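A single protein chain has been omitted; all remaining protein chains appear in their positions.
Lettered A, B and C in written order, each chain numbered from 1.
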Amino acid sequence: MYAFEYHRPSSIKEAASLARKLADAKLIAGGQSMVPALKLRLARPTAMIDLNDLPELRGISVVGTNVVIGALTRHAEVAASKDVLMTLPVLAKVAAGIGDHQVRNMGTLGGAIANNDPAADYPAALLGLGATVTTNKRDIPADKFFTGMYETALKPGEIIASVSFPMAKRAAYIKFRNPASRFALVGVFVSETAGNVRVAVTGAAPCVFRVKNMEKALASKFAPEAIARIRVPADNLNSDLHAGAEYRSHLITVLAQRAVEAALSGK
Amino acid sequence: MGIPVSMTVNGKAVAAEIEPRTLLAQFLREHLRLTGTHVGCDTGQCGACTIHLNGRAVKACNLLTAQAQGAQIVTIEGVAAANGELHPMQAAFRQHHGLQCGFCTPGMVMAALDLVKRQPNPTEDAIRAGLDGNLCRCTGYHNIVKAVQTGAAAMKG
Amino acid sequence: MNAPVIGTRVERKEDYRFLTGSGTYTDDVALPGQTCAYFLRSQHAHAKINRIDISKAKTAPGVIEVFTGADLPGSVGGLPCGWLITDVNGQPMKEPKHPLLAQGKVRYVGDHVAVVIAETLNQAKDACELIEVDYEVLPAVVNVADARKPGAAQVHDIAPDNTCYVWALGDKTAVDKAFAQAAHVTKLDFINNRLIPNAIEPRAAVASYSRGDDSYTLYVTSQNPHVARLLMTAFVLGLPEHKLRVIAPDVGGGFGSKIFLYAEETVLTWASKQVNRPIKWTAERSESFVSDAHGRDHLTSAELALDKNGGFLALRVHTTANMGAYLSTFASCIPTILYATLLAGQYTTPAIYCEVTAVFTNTAPVDAYRGAGRPEASYVIERLVSTAAREMKIPDADIRRRNFIKEFPYQTPVALCYDTGDYEATLTEALKLADVAGFEARRKEAAARGKLRGLGYSAYIEACGLAPSNVAGSLGARAGLFEAGEVRVHPTGKVTVFTGSHSHGQGHETTFAQVVADRLGLGVDDVDIVHGDTGRILFGMGTYGSRSIAVGGTAIVKALDKIVAKGKRIAAHLLEAPDADIEFKDGKFTVAGTDRQVPFAQVALSAYVPHHYPLDKLEPGLNESAVYDPTNFTFPAGSHICEVEVDPDTGATKIVNFTAVDDFGKTINPMIVEGQVHGGLAQGIGQALLEACVYDRETGQLLTGTYLDYAVPRADDLPSFKVTTRETPCTHNPLGVKGCGEAGAIGAPAAVINAIVDALAHLGIRDIEMPATPQRVWQALQSAKKERIAT
Partner (left out) sequence: MEMSGEQTILRPQAVTWSSITDPRVLKACIPGCESMDKVGDNEYELVMGAKVGPVSAKFKGKITLADVDAPHAYTLIFEGQGGVAGFAKGQANVRLLPDGETTRLQYTAKAMIGGKLAQVGSRLVDGVARKMAESFFSAFNEHVSGVKGEG
């Protein structure tokens, strides 16, 4: 690991001003992706800005028909939250399947979505539910938030405060794991909210994306067979050691159907 | 340039001035000489370095020491009774031969304790799923699963 | 009378320290004044080094020294290979120099270029980045199939066509003749996938030098510290052997990868004198991936000839084996002596011919990994047998039974002589335990859920207990393969045993204590086992090839024989009876036919307080050692049955049942034996379903260099196993033991793949390459579907 300065701001404002001021500084929340990169000397930030003293970024609340989760809330907290389990159980399930148990005890919602790993689970949940990301500056709808591979709409000095998830009539997330990393080889999130169906796919392409033709088919009939013949073309899908684009394309259809089935059965 | 850190480790208050880049695992092993916390990988998968931070299992090699400022830390050295008697979970690992080379063992025991705290009556599947953050290359996990079941039962008793 | 100790599930003596974090692994060792080493490794698979500039690194903060290949004196040799293979033309194998630090060229990603020794690890790493290396990158060859192609990159000038040797075993003429007359021939081509051992403790070393007596101490993660010392002093560094003490303290798993002498510990030992301070190096996992010796990596074409009844007539095997860039310590004997000799399996196949071509590639050296040659052999046989059974419509169990060896001793056509076994019994037991009778019902039930079930068999054999030294010597071994043991009885009758076997998870401290306690009538806690220290132990060849109990254990038994013999003479004196009348049982020396007796502890005390002692006939003290060289290999064997369920929509395979019935001869501690089987199975299943070491075929970059891409099985990848043993005692060692450490890894891969193929066979699929990842299974299903549509 290279040497760096360490800062532990006590307010979001201070954190944001440090982030703007310090060139090549990195925000650290749980650090579960950041620390390995540091250890391997694959990152050389001049400073780390630790957000762990910002309790206002933590917590889960139900606001009307939305579940609002603070950016610093750990995956394990979301997975175990009674509020989440009561109002939006699919989100608890997504959180419970991220990384491994120890990672879930450290990793945070804000960290995960700011990192936007192409195979991460939370981006699928945000996009699949049409969630809204609230930063210290503005609200960003999920459709605008994830802009590319490891890229988001966040600007320098912009810090995620919370994410607001609309409750769903029904929803499910099915993940086919990479056997080594346990990230999503392909993960499909399906939801039906008031008059709105969403299908979001992670792991399959450089960035999480929606499958509009599946959404359309499901909007007219929310049943697995409605999408059984819809394929996402392999052209722009990822191909790596573990899965080729063709296989990923196939998995999207299989998993989407399973997600619909699971959403219908409420499991 | 050092930064001050302080925390409680196995019930004892510790304070030190460290380089910001010091990992918690490094701090425990090198500064405090608590070498029961092992380091088996550099990407955060193997779990040999698992400790408890404020009661939750985390990977000490995947944390900056500074992130543990003010925390309550328990390592494998803090699990047995003060007189040296094994904790029921440790005893169960011995009884069921849930360890061979012993290298993953401290992390495995720490993860198992956290698992049982969440699920006092874990099924075999729940144990296997709950140990997803720990690699063991010796046991094939068969006896670890039995040990955790027995340990869980003993912890209730 | 004491309760029996042999054959009981004694809890392990070593566990307390491991469970409380008080074990001492190499990286836990901290010597005063210790420095840190970091190795600069090649990022290229193959490159010429035009120039190395270490000037900036040398003056970096905290740096004590920087060494490159040029700094090693001419007297320092390369890392030796311990086994000479003679090729089909009578020529010795090609043995290119294996330098400690690169000499003008690097030959694999991870090859050692320089070492920086600094006050802290971060300083060593910082300085390493200041070393400037001018590489001229050369084309690389990584794949066995490419190595001998015209125009392939040449790894070593002295090995044309990248060929280390072409070696053969068996009667080619007899095999050709049998094939000509066969009613049926089954042919399969396979890749035995390359694996990375991944002991969870990374390799590490701490070397120190004492100017006072010109001696060295090396703590190292080794399975065989004496061998490391011998090779390092006599063959590489040219140091007096007695001036180096090698200590392998608690070692966190090895699986073969810690048998070998590596560059790192050797460089550290040499450098500790240059800097006159202790030096520590601990591999980071990403270094382990590129620099530990890998395993397997065979490309094989195999054919089985059968008569019309399914009787095996002959087996023909051609294998190309990847040695990697250099010959590691035992690399050359793995795909030959430990592979081809096992090709008879459990069967009476009368004619067998095997040709092995070993090739160099720009990859990490390949050497023994759990099973070492035997898993590859077993895979060849058992895949062929199940494929032949399917083709000839003979049930799996029947074709095996029809060909089992039933009379012992049995001389195979590939050099080995099996002393004993009962293959029928293990198979029958396995069929029962796996509930094969109920399988069809389970298959139907799964089919109703849209899942495909399959059952796979594997009846494996292994040669363990390595080995009679004279036999090994005649086959090219450059070392003996005996083992040493010493039993030191203390004045109070407590015992310390010194063994050359090393324990890195196997539980020797318990198993060996059981052997001693049983023999001397002591409690297990009255016996301590010391291993892993050349300063305390007579000698040792170490632990590998499931040899510890059969060879190391027997050495201890031989020493115990001497203790008991001497004890009898002391007791005879104390009891005033003739030596010949003394019996020893349950810890007491008794005059036969009387109740006059003296307990073991009193005899021990007399030996050290020889007031009433036959000083005219016997030396005081009670300390005996023995060295045992086995007369034959041992032949553990068993039957594994795997049941899988394949999800045809995703290609994912789930192991729903795994049964292993093994015959290890007598078992000392069934709990430990079962644990060894479980661990072996996990690695065998890992090979079959999950693990693959992949290098980029063009560039030689390691693509599976972290746990994010190399899948070591986790708890939820595996089922609970059904494991039991049967005992046909080994006929040629006193304990009747055969060894159990590798069985699981040997038997499991074929069982798993046979099961998957069984699940898919009705769709026209006859093979799946390991690891059978979901994508591979799905692709096989897709091609089968296409073929069915086409025809």
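By our rule, a contact is a pair of C-beta atoms (placed from the backbone, for glycine too) under 8 Å apart; a residue touches a chain by one contact, two chains touch by 3 or more.
Please read all numbers here as calculations on a predicted model, not as lab measurements.
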{"item": "Touch partners, limited to displayed chains, of the chain removed from view", "value": "A, C"}
{"item": "Among A:21, A:44 or A:169, the residue in touch with the chain that has been omitted", "value": "A:44"}
{"item": "From A:104, A:198 or A:242, residue that would touch the chain that is not displayed", "value": "A:242"}
{"item": "Residue of C:44, C:107 or C:245 in touch with the missing chain, whole complex considered", "value": "C:44"}
{"item": "Residue among C:69, C:705 or C:774 touching the omitted chain", "value": "C:705"}
{"item": "Missing-chain contacts mapped onto chain C", "value": "43-44, 109, 125, 128-129, 286, 289-290, 696, 698-699, 701-706, 708-709"}
{"item": "Residues belonging to chain A that touch the chain removed from view", "value": "26, 33-34, 36-37, 40-44, 115-119, 148-150, 206, 238-242"}
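Just so it is clear, only the chains that are shown with their structure count from here on.
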{"item": "Topology of the chain contact graph, where touching chains are joined (line, ring, star, complete, other)", "value": "complete"}
{"item": "Nearest-to-centre chain - CA centroid comparison", "value": "C"}
{"item": "Interface with more contacting C-beta pairs, comparing A-C to B-C", "value": "B-C"}
{"item": "Farthest chain (mean CA position) relative to chain C", "value": "A"}
{"item": "Mean-CA-position distance for chain C and chain B (Å)", "value": "29"}
{"item": "Length of the line joining the C-alpha centres of chain A and chain C, rounded to whole Å", "value": "43"}
{"item": "Contacts with 2+ other chains: residues of chain A", "value": "1, 3, 40, 181"}
{"item": "Where chain B touches two or more other chains, by residue", "value": "19, 21, 42-43, 45, 131-132, 134"}
{"item": "Chain A - residues contacting chain C, complex", "value": "1, 3, 40-41, 176, 178-181, 183, 241-244, 247, 250-251, 254"}
{"item": "Footprint of chain B on chain A - complex, ascending", "value": "1-6, 8, 28, 31-32, 35-36, 38-40, 48, 50, 52, 76, 80, 99-103, 105-106, 181-182"}
{"item": "Residue ranges of chain C in contact with chain B within the complex", "value": "11-12, 14-25, 27-28, 30, 122, 198-202, 250-253, 255, 282, 284-286, 504-507, 671-672, 674-675, 678-683, 706-708, 712-716, 718, 720-721, 744"}
